[in-house]
Structure formats: C-alpha cells, structure tokens
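Questions regarding the structure given below will be posed in turn.
Of the protein chains in this complex, one is absent; all others appear in place.
Each chain gets a letter, A, B and C, in the order it is written, and its residues are counted from 1.
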C-alpha cells in the first residue's frame, strides 16, 4: 500500500494507461475497462468503479489521460448529475442498476424538475406522485427538459403529500422515460430552436424501489442535483470539445458529443459572443468609432473581470480555503455581460440587424445573438433569483417573507398551470 | 351679479388693479389691500380674503397682475403650505389668527415633520405631545427643517397616543417657535451648506386651540400639507425670480425673496445644471468628442422629455381631465437626470474635478454640483419611495406588507434615534 | 396639440383600437407574419377603408382628409400596440410622403388618390448596400433615355418592397439627387424578399436593370423633399414604437399581477414593482417626446427637427428596454415561441435600427439643438 500523493498517483495512472489504452477499440468496451480499473472516476468509492482518491488529485489523473490522448468515461449531459445524485442518496440497488451504464454512456438521462407553474420556484412543483396499489403513479407536467425525447431515465421531483408544507411534501424518483404514460413534446423558443421538451405524465408508473432517499426528502436530493448542475455549468465549454484524432474510438466519441451537444448549439450566442466584438467592429469599419470603442471596452472589461473573479473562487476552492463572495456572482455577471454584448452587436449591425438567416451577416448568427441573449438572464435561475441568493446567502440579509412555506401546500395560492 | 367667466374676471381684475396698484407703497400695506379686496387669492373663500373664483380662472387674474406689474401676496416658503392646511382643516380662530399675516408675509413658517429616526417614513414620528394640565407638552426632535431659525410658527406632527397604531396615534399642531422649549441648530450637509436645521423640543408648549383638526387625525392633515408641497415643488423655479423694476415695493419684495431663497442657493446645482452642459463642452474643447456628445444628448433628451411629460400632466389638470400616470413621474425623472448630468460634468471637468472653491472652474460651482446631486434622489421622498408610490398608486400593484400599521405603535420596532 | 389630444382624436383612437383588437389579434399576426407578403390585401383593405387610414394626411384635393401628422401618429401608436401586419408605413408615410413633398400637382393628382382610396400600395426605396440612411449614400443612377428615364443599380432594406404596387426611388440623375416612381411590375426590376429578423415587418432587395421610371418633381431637386419625408417617417415610427412599448408594458404588468411564485403574485415583489415603475417612466417619457415631435412638425416649430431625432432616440431605447424587461418578467415562458412577447421584442429590435439607431439620432438631435 504505497502512500497516496501527486507523484504516486501520476505514476500509477500513467502506467495503467500505457498498459491499457488503445484507440482501436469500442467506446463502451473501453469505458467498461475504465470502470473496472477505477481510473475513469478515481474520486468515486472503490466499491463503485472508483479508487477513493481525494478530489484534489483528480486533475493529475486527467492530465495523464490528456497526455496519452485517452478518452474518459461519459461525462456530457444530465447523466453526470444523475450519477452524483445516486452516489449521494441512492440505494445499492440503484447504484448497481445505473452507475455503470452512466459511465459507459449507454443510458441517456433527463431532469424533470421545472414546471410551467413554477419556473424560478422549483420547490413549488405540483406534479403528483400517488402510491396506488404497489407502485407510484405520476400525473402532471414538466418543462424545459433537455433531451427528454432521447432519455431512458428521468430524475423526477414530484409532490407526494399535499397536507405537508411546500418542501417536505416533495419526493424524488427515478422514472423510466420509455413507458406509455410519458409523452414528450418539443418546446419551441423565440430564437426558433426547440432545444427543450415538455413532458406530460398520465398515470406514468414508478416502482417503489425507484424512490430516491425517503418519501418527503425530495427537496434535499434535488438540491444535491442542482448544486452539481451549477458546478457543471462552468465546465460546459471545456467538455464540449471533441478530439480530432483519427481512430474508431474517437469517431464514436465524436458522435456521442455531437448528439449530446446538439441542443446546446445556440448557447454561445446566448452569452453574447463577445469573442466576435472586435472582429465585427473591424468588419463594419467601426473599430475607430470612439463611441463603439467605449462600449466594446465596457463589455470586454466586465467579462474579463468576471473571468478573474471566477478564478479567485476556484483558487480558493482548490486551496481548500473558505470561498469568498466571489463564488456566487458568476451567473449574474454573465447575464449582464451578455445583455451589454447584444447591445453592442446591434449597433455594429446597423441596418443589418433587420435581417436574419442567410440574408443576415454571418449567415444569421448575429441575429441569433439578439434573440437568444434574453434566455441568459432567465435560464438556471433568473437575475432576480441570483440577487436574492447573493443578498440572503452571501450578505446574510433577511430572507423575503413568503407565504408558502408555513402551511399545507394545498392551501398555498398557485398558478392554474400555464 | 354679473356672470363669472374669463372676460368678466379679467375686466374686473384689470379695473381694480388699474384703480389701486401703486409701486410707491409698502409691501405689507399693499398686501393688506389685496387681502381686503380678495384679488390676492381670488380662489379662496370670500370670507377669507378671497372671491370664491374657480381655480381655473386664477391664471387670468395672474396675467393681469403681470401685465400691470403688480406684486401679489406673499407666496414663497412654507407659509403657502400653512395657509392651504389651515384653510382645509383649521378652526375659524386659527384662520383669524394666521391667514392674513401669511398673505402679508409678516409671519415666517416652518414644517416640523421629518425626524432622524424616520426619514422616508414620516408617519413613524416619535416626537411626543402629551396633554398635561391645560396644554400640550412637546418633547422630541425634528430635522431637515428649512428656516426654523427664522420661523415664528411651525407645522408640527407629533404622537399623542402610543397605544394606537402608527397613523391614528398622530396629531397635528401649530407650534410657537419663539419659546424657551424650542432649540434650533443648523444642520451641515456634505456640500458644506447648512440650509436646514434640527429642532429640539424640551417641554415646549402648545395651547389646546392650536391643535389642527382632532386628536388622532394628524396624518390626514399632514397629507394635505405634503400634497401642496409636491405641487409647489414644480413652482419653485417660477416664483423664485424677483422683478428688477424700480420702486419701493419692489425693493421690499426683492429683500423678501432674497432672504427666503437663501437656503435654496445650491438647489440648481442639486438638479445637475444641465443648462451648463453644452457651454461647458465648448469651454473644455470637448464639444466635438463623439462620446461626450452622446452623453450630453442622453441627458438633454431625458430632461426635455420629462419637461414635456410634466406639461402633459398639467394640461390634463387644466382641462379638468383625469391625470394619467405622467403626473407621478417628475420627481424620479429629475433625480435620474441630475445623476446623469453629474456624470457628464465630471467627464467634462477632467482633472479640474479634483478642485473646488476659488481653485475650481466657475469658482467651485461645478464641484458643488458633484457634491449636491446626491440630495436629489433623497430629499422629498427617495427614489425608492417614488417607485413604491408609482407602482402602488399608479400601477395598482400590491402594497408592501409592513409590520408597523396593525399594532400599537409602542410595540413597533424602531430606531433608537440617531 | 403637443400635450393633449382633442376629444375627437381620443374617440378616433378608441374606435381604431377596437377595430385593431378585433382584426389584428396576435393569432392573426402570427398567421400573416408567416406569409411571404406579410399581409393580405383584402384583410388590410377592410381595415383601411373602415377608417380611411391611408387617406388621413393626403390633401382633400387628392381624395384624402388633409389631417395632420399628429392625427396620423395616433394611427401609428395604435398599429404599434396591435402589431398590425400591413404596408401602412411604407405606403402612407414613405411613399405618400415623398409624393406630397416632392410631386407636382399633376403627379400628386395622378398618384395620391389611389393611395388614399387604399387601392395602391407603395413604398420608398433609398438605402443601398452601404447601409447609409442619408441621401448621400445613393449610387443608383437615373439616365435620360428617349424622353423618359431608366434606372440602373440596386436598393435594399426596402420596407414592403416586394409587394408594393408603386415604388418611389431615390436616384442620382445628371441634374443631381432625384426622385422617380416605378411600377412594381416594371420590366428590368427584380424584387427579392429578405428574411427579416422581425417577421411582422418585411423588407426586400430591388435590382434595377434599365428600369423605365417617371420623374417625381423636378430632377435634381429631391434633397429637401426627401429629407422632409424621412423626418416625417422618423416621427411616425417613433409613435408606432411607443405604442408597442406601452402595450408590452401593460401586458407584462398584467402577467405579473396574475403569476404566482413562492405563494404570492410576483407583482408583490418590490423588485418587480420598481422594475414596472422604471418601465412606466421610460415609456411615458418616450411617449411625451413622440407626441411633441409630431405636433412640432405640424406647427413648424424651430425645435421640430431636434424633437424628431430626440423622439426616435428615446423610442429606440425605451422600446428595446421594455421588451427586454417584458421577456424577463414572463420568465421562461416569455422565451417560448408560443408566448406573444417575442413578437413585440422582435418588432422592438427592428424598429430600434430602422431609420437609424438611438446613437445616430442623438447625434443628429444635438446637431439640430438650439443654443
């Protein structure tokens, strides 16, 4: 039993990879090997496809993967959140059933939290789960569900008790998406894409053993999922890029990434494409216009400072120091940057802002920015919610008195869905 | 008894003025004549120095005064609010005692509403009035009192019942400022001026007959005063200018205006002096700088639009039509304009913004803008209060649930004065 | 009437609002915006003739009512509210304006009655690929040929240019900047509808290959009447924009009043209340400016030009900002295609840049500022 430190881990990982990595191999086949060896998710418990490594050492292993060009376990999509949630709250049976196929990428997952009647207020869910006979029966509607039409399994938040207050009335289930009681409809957005779905449940079934944690503990489990989602959000850019190396396994990974990333095609436009500002200014001959220059400089400086602020937070995390306020600011900053960027793009476009598609500059990509940016200040918690979080959790200011947590949920005024 | 319309009123007023107006006359002497004739405040009841004219016809009379150059009754200062309040809620005895000397300008008045512990929240006053023996005894502190050091009388809002909720616990008094129990101290502001006072009451006395309306009805009376204050605010500019005509009575009026306006010297700087922007841009050689031009244009367009919006409101009023939302927006607009103007002045100043007094441009007047503008979004109701008013009264959005109106005021959490 | 409307005007407004609420529901808007034309002749004719909208500002001598720009701006404010899909701006302001400002009596007699009667749709083509809104961007040439003129070159961003029966064209003739009229079906004219970001307002690109054209006014004398036409269009557009902004604001307010979150109407959250107050302020200021600008042009005031540019600048900022707030207030639902908010959002964005954006008009405002 050698001591565990950066050097020993690096050596071990490198040795194993050099001994086992081959590009001419099936993606699933290779990932099974990773799962069995524990090198795919080394920070996971050794009992569950990991090696009990401290999280701090994971980057070391990843460096070795990068060095040799080895592919890792399936990381893209909701499946990562599913894995984290099941690891934290799932039963052994659930771990047995799901974790491996998550790592191999064979199963696709979706998240069933948001509802038409409760956007920012996830805990206000009214989709009901009633225990009838020997199983749970699900009725209601979810929305903003990415990849629901492809998913095998869904992470479902549903209300199991209407006499209890808002939060304790919720439970968390794993739902089989491929069953008659589940209908999936695409949801078209103002930018023309349909990256999300609406999911309707009519007497959909969930086996008792697919309840995660206990009945009434659904909110705790949900926060685990959401916490990992927030973390993952930053990662998005990094894990989205596929390798361009030749080889059977790389081809398979490219397919996987293409299909999984498909719904996210417009996400770069959503955050304002500040990377295009200077080049657009030159292209439109406005790069010497002092007014334009000021506006561009405002956007660039804000986004740079936001990037540095995020680095401060990550550094604190890595050094195991308590994270300062800078951690909670990223989401709000990015939506302010996106909005400002859209403004500058508009003034750079001039009359061209009237046009879209093939008639618009850059084949409509710039027009796409203008109609996608509004999502940035809404999706994943509106700016208003972010400000509430910052003021209440970071600045410790008094919580808003809301009338919905102290009484039976059935008595709480709520939207007649829509 | 001739019919009352614009023509008859104009004719009558003109005839009377031509018969009676003389510039070589004492100010008070002339105003006594006005009071007696009813032409000084023609819309007041004929029993009280007026002629029962409809308000709509007052401008006609004023035109005749202007035409012949006649001086009107004393209009500047808090005395106008006192008159309006006494007319609306006062007893005959109070009208007898005060109205005439208000019109002649012999008495100076001040308003005793705001307190250190309750700025935006005037109804949160904790200055107490206790009925002891045969009179009211006042103890407490008021603040932001203009001309308190000169005033003969004060409009006092005080708490007479601590077991009643916030508003019904208040009463309204007329207080003699020239008595031992009243101490007046100047209050210095961040811009160096001391235009306001703090007023301290230690067992100050108020005779029972100086109570306005009934005990517990103080808030209703206060709102009358505040309503007229808001109306008057627009007028400020207009009535501030003295005539430059020669003649004894004009001299006396010039003195009156000078002394009364003295505390308001810096008010033009408080609203940002947008009148100086273009001239300053030329003076600093920045009038061709496109960035500066955009910023100046933003300020000018906003203030013009605000001016036109106010005109819409006034026109509606004059035409006796229900006033639209545009009426409540002026205060908020002017503070946004002032703030933007201060920003532009700063960039026009450049390094000169470092200097003040005789070393600063325009003998420090520009520096005075920078340190006076912050008052604009606070005085007379903060921007936040204005937004509450607009959203609740104009847009009919739900009122903020506050914890201070439904229980005995003595149980309401409040500031330990300071 | 800079600060108020007469009771006749108010009555006209409410009749028009009722009519448009009935004929231009968002369901209808969605249907029309998916069509290539962007409107339907019959539907539009019915609305137009019901109140004689295209006739409003055309002199009575030519079959119109000879009313003021201020009156016409009421129409635009209401059309902006209802997001009406119709060639009204192109026909009754851009084209009719150019004809009234530049045309000889004979030309007006020939062209205006059809527009007034709603039989002719028309537009004005002046911008080219250089994207300049000013006349001096004009490269398209008019050359004398056999008594008449032929046009060669192109125009783009032409409002309703692919459907207009009659096209007024700004061109460079030997005598200088000149206006011409061209039949929409004239030979040598190729018209292509452009894919517009705002589907409720269509634009086209026109290519002129030796197209026969009739002069409008004296050759070389177009500069002034063209400028006048554009400034009138700027003011009309500003009024359309404040109408749209006010409608968006009202809808967002109504939604906030009924939408529950955390057990109470989101309208009861102070941040929402303050946002709505700010929206009201911005929209009301823009409305005051739009109203004032129209009246100032009618009355020929010295500050009319400055006011027109000021009005468009404020309208551009206010409409876009209101649209951003409106989507935000609706939350996720506001970002969906089925929710109507994005229809106005896109109209706001296209109106923001049409005839020049806020910065462009702020600069012009300052150039025309007295003192």
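Please note the rule applied: contacts are C-beta pairs under 8 Å (C-beta built on N, C-alpha and C of every residue); 3 or more make two chains touch, one makes a residue touch a chain.
Note that the structure is predicted; figures quoted are calculated from it, not measured.
S.K.: Check the options B:77, B:124 or B:268 and report the residue that touches the missing chain.
M.R.: Per the contact definition at the top, the residue touching the missing chain is B:124.
S.K.: Touching the absent chain: which residues on chain C qualify?
M.R.: Interface with the chain not displayed, on the chain C side: 269-271, 274.
S.K.: Mind pulling the chain B residues that touch the left-out chain?
M.R.: These residues of chain B touch the chain that is not shown: 114, 116-121, 124, 143-144, 166, 187-190, 192, 291, 339, 346-347, 349-360, 364, 367, 370-371, 374-375, 377-379, 382-384, 387, 400, 402-405, 412-415.
S.K.: Tell me, which residues in chain A touch the chain that this view leaves out?
M.R.: Contacting residues on chain A, toward the hidden partner: 278, 290, 293-294, 296-298, 300-302, 304-306, 308-309, 311-312, 314-316, 319, 321, 325-326, 329, 332-333, 336, 384, 386-388, 390-392, 394-395, 397-398, 400.
In the analysis below, only the chains that are shown with their structure count from here on.
S.K.: CA centre of chain A versus CA centre of chain C: separation in Å?
M.R.: That gives a centre separation of 43 Å.
S.K.: Can you compute the centre-to-centre distance for chain A and chain B, using the mean CA position of each chain? Integer Å is fine.
M.R.: The answer is 56 Å.
S.K.: Touching at least two other chains at once: which residues of chain B meet that condition?
M.R.: 290, 294, in rising order.
S.K.: Which chain C residues reach two or more other chains?
M.R.: 264, 272, 359, in rising order.
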